[in-house]
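Quick one: the structure is below, questions incoming.
And then subunit A:
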Amino acid sequence: MTACLKVEGATKTFGGLTAVNAVSFEVKPRSVTAIIGPNGAGKTTLFNLISGALPLSDGRVLFEGVDVTAEEPEAKAARGLIRTFQLVKLFPELSAVENVKVGFHLRSRGGLLSALLRPRWVRQMEAEIDGRARELLDLVGLGTAADRPASALSYGQGRLLEVARALAAGPKLLLLDEPAAGLNADESARLASLIRRIAEDGTAVLLIEHDMHLVMNTADDIVVVDFGKKIAQGAPDRIREDPAVIAAYLG
Partner candidate 1 sequence: MTSSPSTTLREAARAPARGSLRGHAARAAPWLIAACVVGYALVVGGYAATVVAFALIYAIFVSGLNIFMGLTAQVSFGQSAFAAIGGYASAVLTTEYEWGLLPAMGAGLAGALAFAFVVGYPTLRLKGHYLSMATLAIGLITYEIAVQWDSVTQGYLGISGIPPLGIAGYEATTDRQILIVLSVCVIATVLAVARIRRSRVGRAFAGLAGSEEAARALGINVARYKLLSFLLSAGFGSLAGSLFVHVVGYVSPEVFSLHMIILSFTMLYVGGIGTIAGPVVGALVVSVLPETFRAFRDYQDLAYGTALILLLIFAPRGLAGLFTAIEEKRSP
Partner candidate 2 sequence: MDSALIGQSLVSGLGIGCVYGLIGIGFCVIYNASGIVNFAQGAFVMLGGMITHVLLVRGQLPYIAAIVLSVLVVALLGVVIERLVVRPLWKRNAPMFVMILATLAAQIVIERLTFLAVDDQPKTLPVFTDLPPIMVGGVAVNIQSLWIVAGSLAIVGLLALFFKGTRTGKAMRACAINREAAALQGIPVHGMLALAFGLSAGLGAIAGIMLTPTQYTAFNVGVPFAISGFIAAIIGGFGRPFGAFLGGLTLGVVQSVAILAFGAGLKTVVALSVLLLFLFVRPSGILGAAK
């Protein structure tokens, strides 16, 4: 089975600082892969390289066997590589459900002319998008907040809204940057089962998370980075025992 995502020697330097240093790993289809590591280890930067938000200094990114290293973020998104942000980037002027509807951009069609004429297929499509956006909100537990403005949501709710919005784009690979930050234990457990279900439904998940409970419960494979380098990779049980990981976290 070919890997969904293949990162080969990804490197990023900021001036003198090497934030990501020759990191390689793979994400298998229908799996959950977690990236863990101390603060400032380079996890978000790695996401930025994969999603195209930052250009790589060196290395390659392959998505479903195609070299997408130099592609713009929107082109990668169109291939099904969808991310969320550690610092949530909602559309604050819009309601929660409208935020999710924006996420359907890639999976709907229509330009200026159809907007102005609003033929029957557009009205049908709009109704369908509205229904499915609300379903997605229900799925992440925000069903009752659908018509609240995004700016009125709590920090944790905002993160969940980002997840719903990303799901709306129909990802083949979903990159989640600390989705559980700001969630309480219940919400976090619900998120864990949601992540599992997303993977089982056919979307690979790459997850950055500090909540070890969530990581150990959801991940099939864990990549550990420290100071920009990958120091270990393996199944949760292996990582738990790995001396290098223990040293990085304790030392």
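Candidates were picked such that all candidates are chains of the complex that A comes from, given by their letters.
Quick note on the criterion: a contact is a pair of C-beta atoms (placed from the backbone, for glycine too) under 8 Å apart; a residue touches a chain by one contact, two chains touch by 3 or more; residues count from 1.
Computed from a predicted structure; not experimentally measured.
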Of the listed candidates 1 or 2, the one touching subunit A in this complex: 1
Residue ranges of subunit A in contact with candidate 1 within the complex: 51, 53, 72-74, 77-78, 82-83, 85, 89-94, 97-98, 101-112, 114-116, 118, 122, 125-126, 128, 132, 134-136, 138-139, 143-144, 146-147, 165-170, 197-198, 201-203
